[in-house]
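A single protein chain has been omitted from the complex, and every remaining protein chain is retained in its original position.
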Amino acid sequence: MLKKILHIVAFLFFILVTYFAMQACGFKVEALQKGIKDSLFFLTAMFPPNWTDFKSMVNPALETLSLAILGTILGSLVSFIIAIFAASNVSNKWVKLFVRSFISIERSIPELFILLILIAAYGLGALSAVLALMIGCIGMLGKLFADAIEETPNSLIESMKASGASKIQIIYYGILPDVFPKLISYALFRLEINIRLSVMLGAIGAGGIGFELDYAFSMLQFNRALSSLIMVLILVIGIEQLSTFIRKRLLIHQI
Amino acid sequence: MKTFLMEHKRWFQTLFLLIGMFLLIQYLKIDISILFTDLHYVVELLNEMFPPNFEAIWDNSTILNSILQTISMAYLGTLIGGLIAFLFSIIASNNIFNLKLIGSLTKWVLSFIRVLPSLVVILIFVVAVGPGPFAGVLTIIFATIGTLGKLFTESLENLDPTSAQSLQSTGAHKLQTFKYAVWPEFLPAFISNLLYCFDINMRAAVGLGIFGGGGIGYKLYLAMRVLHYKDAVALIICIIILLLIIENLSNYLRHKILEN
Partner (left out) sequence: MIKAVHLTKQLPNGKLLLNDISFEVSKGEFLGILGPSGAGKTLTLKSLIGLLDLTNGEVWIEESNNEHINIFKTKAKVLKKLRTKIALIFQGYHLVQRATALDNVLMGRLGSIPTFRSLIFGFNEVEKTAAMSSLEKVNMQHLAQAKVASLSGGEKQRVAIARALFQEPNLLLADEPISSLDPKNAKIIMGILKELSTLFPVIGVFHQPELCAKYCSRIIAIKDGKKVYDGPPVLEESLLEFIYGEELAIVIPEKYSN
């Protein structure tokens, strides 16, 4: 009996919270209905896409892709070095605590704002974008890499320590070879995320196809917007398929 | 004789990587020397950023509103997106109602939704309902349907069919089987994924603030736009604390569910 009352109270509370949340967000269903009509009309206005427009999208797309790839590579390298200090079996207690906290904090900063800060320091352009992506990797890859390093069997590390190997030797010869496929797999996964981020960052000033998309929308050049949108989809889907394919192959050919 | 890490192959791979990076840097016309020559700008910026101006937060009642707004965006996005994703996934998964053609179609639609970058989605919604947290929520709902749609479908398809089968053999029909056999087994995965998505959506809600999404992300963007860096840093610290709390809460609850 009491359980039922509790359930009802919880349900009511839940409804109340949802109602307030809707108020807080300005959730207006009528606006949505009107909006859907508007956007459908506007979506049809976007067709058909312009072939010349499309051709001009190739270079920006390549730029966005390069940013993502470079950002991921640099980010992986930096994250690996940081991960070494964040792994309990390689690093000492206090350093590990400090570095792991740093990684968690980085994870909580949206990459968009990292870019804004970098733009304030270094101006618009590819350098800021690459640095933003690179730093953004640390939150995710730092943690994943450190966890992977910690999976190295203790007996391996102890036998190397017992024979007198130095810390760097233990990392390079003992830990790195076995953890490497996992690192590549995580890096590829991050690449999928970075390509989306690269598009988003482009809209704030990093250039590339994100910028084209945002510009086309704000200039109400709908055909152009559609071309850029299609290009973005090709880019994102392409990278995701490639990444999934390579990661599957890695899993099968583990050895 | 070759050794693993000293193989010529490894040297070539490393060289290939370095050359590749160099080429990319050249293609993007990145001038690395700027990192050093413009260092004084960084120092200037750091001076402008510290010490952070926390008064801007204490005095400003709208900040609390923004925080609530951001949390509401994530909450609604996860809730509504989760429900819709759940309905879609029941149709899409091949073991619950097994609606072959419609099922495959739904799966395809879910994939398409998942692939759309959030930038595109929010731009469209801003055109539809104007800038503000409403567009933000709708974008998050959309993105949630994509993520959770896939996760739910996978969970459903990976469920152990034995309990459902034994129930059906006693004559229970589809809905009953679902309520008594499928749902209890699916529930932990369902809640766990919802919490996971809530964590992700919180970050998205903050990030979308820039594109007119509202909430504390928007406040932060404004502060940076008008070069009030001290306020901005105070806000970032706020955001970091908020997201850390949510992340830890989410992880804690998910662990408790795993134990149950």
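We call the chains A and B, going by the order they appear; numbering starts again at 1 in every chain.
One rule holds for everything that comes next: a residue touches a chain if its C-beta (ideal position, glycine included) is under 8 Å from a C-beta of that chain, and two chains touch if they have at least 3 such contacts.
It should be emphasised that the depicted structure is a prediction, and the values quoted were computed from it without experimental measurement.
Engineer: Considering the complete complex, identify which of A:I105, A:L124 or A:A165 is in touch with the unshown chain.
Structural biologist: A:A165
Engineer: I need the residue numbers on subunit A that touch the omitted chain, in ascending order.
Structural biologist: Within subunit A, the residues touching the omitted chain are 153, 155-156, 158-166, 168-169, 172-174, 177-178, 180-181, 254-255.
FYI, only the chains that are shown with their structure count from here on.
Engineer: For the complex, which residues does subunit A have touching subunit B?
Structural biologist: Residues 17-18, 20-22, 24-28, 31-32, 35-36, 38-39, 42-43, 62-63, 66-67, 69-70, 73-74, 104-105, 107-113, 116-117, 120-123, 125-127, 130, 172-173, 176-177, 196, 199-200, 203-204, 210, 213-214, 217, 229, 232-233, 236-237, 240 of subunit A touch subunit B in their complex.
Engineer: Subunit A touches which residues of subunit B in the complex?
Structural biologist: 4-5, 17, 20-21, 24-25, 27-32, 34-35, 38, 41-42, 45, 65, 68-69, 71-73, 75-76, 79, 115-120, 123-125, 127-130, 132-134, 136-138, 203, 206-207, 210-211, 214, 217, 220-221, 224, 229, 236, 239-240, 243-244, 247
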